[in-house]
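A protein chain is absent from this complex, but the other protein chains hold their places.
For reference, chains read A and B in written order, and residue numbers begin at 1 within each chain.
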Amino acid sequence: MLTFTIRRLLLAIPTLLFISLVIFLLLELAPGDPMAQVPLTVPPEVKERMREALGLGEPVHVRFWKWLVQFFWVEPLHLIDNLFGTALAEGQQRVISWQSRSPVMDIVAQRIPQTLWVVGVAYIVAILIAIPIGVYSAYRQYSWFDQAGTFITMVGFSVPPFFSGVLVIVIFSVNLGWFPSIYDTTHEVNDWDSFVVQLKQMIMPVMVLALQITSQISRFMRASMLDNLGQDYVRTARAKGMTERVVVLLHVLRNSMIPVVTVIALGIPAIFGGAIITEQVFKVNGIGQLLITAIQANDLPMVQTLTFIFAVLIVLFNLIADVLYGILDPRIRYD
Amino acid sequence: MKLKTTLLGAAAAVALAPLAAQAERGEDGHLNIIYWQAPSIMNPYLSGGTKDLEAASLVIEPLARYDEAGNLVPWLATEVPTTENGGVSEDLTSITWHLKEGLQWSDGTPVTSEDVKFTWEYCTAEGGGCAQSEKYNDVESVETPDEHTVVVNFSVPKPFPYGPFVGAQAPIIQKAQFQDCLGPKAPECTDANFAPVGTGPFTVTEFRPNDVISLEANEHYRDPDKPAFATVTFKGGGDATAAGRAVLETGEFDYAWNLQLAPDVLEQMASAGQGQVVSSFGTLVERIMINLTDPSPDLPEGERATKEHPHPFLTDIAVRQAMSMAIDRELLTEIGYGEAGRPTCNVLPAPEIYASTANDACLIQDIEGAKALLDEAGWVDSDGDGIREKDGVELSVLYQTSTNAVRQDFQALIKQWWEEIGIETELRNIDASVFFGGDPGSPDTFQKFYADVEMYANNFDGTDPEAYMANWSCDEAPSPENQWQGNNMPRYCDPAYDALVAEMAQTGDIKKRAELAKAMNDMLMQNYIMLPLVDRGRVSAHANSLGGVILNTWDSELWNAADWYRKDM
Partner (left out) sequence: MTDRDDVPVEPANNPAGAGAAPALDPATEYRPPRNQWWDVWDQFKTHKGALVGAAVFILIVVAVFLGPYLWTIDPTYIDIRAKNQGPSLAHPLGTDQLGRDTLSRMLSGGRVSIAVGLTAMLLSIGIGTLIGVIAGYFRRLDGPLMRLTDLFLALPILPLLLVAVLLFRDMLSAAFGPEGGVFVLIVSLIGITSWMQTARIVRGDVLALKEREFVLAGRSIGTPSRRMITRHILPNVLSPIMVSATLGIATAIITESALSFLGFGFPPDFPTWGRLLFDSVDRMQLYPERVIWPGLAISLTVLSVNYIGDGLRDALDPRIRGR
């Protein structure tokens, strides 16, 4: 397993370089203009000069090389500078956003707290709810609990967040006045009261997001459990006189986790990627909002950097999932 | 006991009353503003975006700006220079501004004429890509005879010399802060771009790009009693509906910008009683542009929608006029904008002196008249499919616009009217970031205009229409030669029009200029090159407890934020 992991990690480097090139070319090919949001009153010659100032006049391969150097060399140096107070990256150009003309990584760092608070918490809540629901629904297939669970999760999944988000705002902010409809990203948690405020402002986005994620994971959990509950080894285990708890929670659950691990591993990079619509509806302004505004403004360095970080996480978590398969089912071997 | 409390309360109220009248800086606490487009930078010279200009207008200010009626008012200058008061030279080539006495930057240092001169240098520096360089066109030099006097010299006579240092687009920045940020170095000065030192009522304490700005009262602001608010939160993001809801329904925010929502939605929000909707008119006109060139996909790339291939039927003025007659502008306004719109027949609807009345007949829908006109011109439905044709050419148009709920409603309505008079209409909507982006590689931009008609809104900065009207001269037509840049979307080309444009550039007399502008407007309208639909007002909303808001469409909406205060409710 160790050699497999090391080999895969090494293989990840060319893969990621290739992915970054594909992303770069894709963004290059996509129609769009960083000047799209500049008012029509600004004359075209001025826009052309602004484009040149952004470096758009240079050929594609030069810009790709520049981005590679900035991302893989200057940014790490800058991080070291920040941590140890050195001055290695002094005077070197970092990856600069076209919209704000400031370093992309600074903005990303600024956005991570609210993304983790909302999207991350929603994911944890969803996993904690979904797995028991999935297990129990399968164990008591076609019981009223299973039926109700099916109904709620399927409706929850069919209702898009642009609707459910506004619905909870209308109910809980406008009519009841319990929770704020606009997330305050500058809020700091330092005591119990401020924690309560934080809780209040995150409860609605977390609710909306968790509903979607729960629906998905619990369906896969249930299906996989059903597959395994009918297997011979379950009969054998029961025949040996093991308690139901041990049979279901130890044997069946472990064997049913493979698809669920896959779904969760695919979902964790998505936490970082943020939740575009939910963030928009609740004004959370996390990474999802950053990405979508960058795409709309054609802020190529920002989009490129964000999608690349995203790609790194995808490759990493898919590797983790592959390793976990081997742990869950020791018969799986890759070598 | 109870009586005593009441009495004490009354006494306290009497004692406090004079104080309340005499405002003090920072006494009204906190102000919450929401813009559904989040500002990404506080330096208007590096971003032309309206959201960025308006956010910056809380902090940095110009020498003079426009008030709510479109008049120039002195801001950092003592008065607006004119030829009458001697501020503008007789030959119209120089203008002299005098700074107010005792002005200070928010760091306590004095504002001098050097800062004004530096602002010009900053925007015109090579390689900086200044978004407002148009404002400094033809400026030859800026002189600083003394600390408070600035003389701007133009290389040509400027009938309208109020470009440099006027309006929200051209505020004064501090030399000390930006002097190392000239040209290509501009983006490296992140701190300065995010928190410029200014003369305005507020200064930035924290700037989070595309998210939120925290500001506090500027302690060196020139009026010691203002601003009334000690701190400001300027939140960005979301959409117009959510912003309106936060002010009008939940009362979480005090001011929401640009609520472009259907009138019934706004009305329902306002009925919650937390705040009110304010609107004001400027020069923004929603219009349909008619393509005079052939956008057919069968033509080779590079010739499509260029003047080499005239349009098969839109070059016939009868068709264009019939399309205009079929539209019920009153109804469009009522459905899409309500109080915040006025039906218009002019592409130049304001200011008052420039507004023509010669075309008002278009306000009344005339379907029968349109049909008769088409019949007369020989466009008849001979094969009974409901679409008129002549010489084998069918009247079938592709109608494109950007994605926006109101625009899609307009499209649906206009499609129905055009089909009623026998013009087949196909609709297409395009994401705004593509449609308004000038990417020459994209077929869907409004400049390339690979459609027969397209709809969008446009206006001009300030009150002078010269540059705006010059948009429809021959050489402004987008084509492959100029990388599809230019604002003459219809590819209209008439030497007589170009002559008027040239004449206006030479004319200084305001009455004469107005006549020229009107003549140009009438020429465009009577040729039906574009069909103006609605003169769109700006709609914003503020909480009932927020006083002092005067909506201004000629300048930043936050132009008088120093005068805003909290009402006693």
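The working rule: contacts are C-beta pairs under 8 Å (C-beta built on N, C-alpha and C of every residue); 3 or more make two chains touch, one makes a residue touch a chain.
Because the structure is a prediction, the values reported are computed rather than measured.
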Residue of A:V155, A:V196 or A:I327 touching the missing chain in the full complex: A:V155
Given B:L72, B:L103, B:V212 or B:L261, the one touching the chain that is not displayed: B:L261
Residue among A:F18, A:W73 or A:F195 touching the omitted chain: A:F18
Residue touching the undisplayed chain, where the options are A:W73, A:F163, A:W178 or A:F195: A:F163
Option from B:D146, B:E426, B:E481 or B:D509 whose C-beta touches the chain left out: B:E426
Selected residue (touches chain absent from view) among A:L68, A:V189, A:I258 or A:I320: A:I258
Touching residues on chain B - with respect to the absent chain: 241, 261-262, 264-265, 268, 297, 331, 335, 402-403, 405, 408-409, 411-413, 415-416, 426-431, 434-435, 441-444
Where the unshown chain meets chain A, residue by residue: 11, 15, 18-19, 22-23, 26-27, 29-32, 142, 147, 150-151, 154-155, 157-160, 162-163, 166-167, 170, 174, 215-216, 219-220, 223-224, 226-227, 230-232, 258-259, 261-263, 265-266, 269, 291-292, 295, 303, 307-308, 310-311, 314-315, 318, 321, 325, 329, 331-334
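Following the convention adopted for this analysis, only the chains that are shown with their structure count from here on.
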Euclidean distance of C-alpha centroids - chain A vs chain B, Å: 37
Partner chain A, residues of chain B touching it in the complex: 34, 38, 40-41, 43, 46-50, 127-134, 184, 186-188, 190, 193-194, 206, 208-212, 214, 233, 235-239, 241-242, 245-246, 249-250, 252-253, 272, 431-434, 436-439, 441-445, 458-461, 467-468, 482-483, 485-487
Residue numbers on chain A that touch chain B, as the complex places them: 29, 31-33, 35-54, 93, 96-97, 99-103, 106-107, 110-111, 166, 169, 173-174, 177, 180-182, 184-186, 280-283, 285, 289-290, 293, 295-298
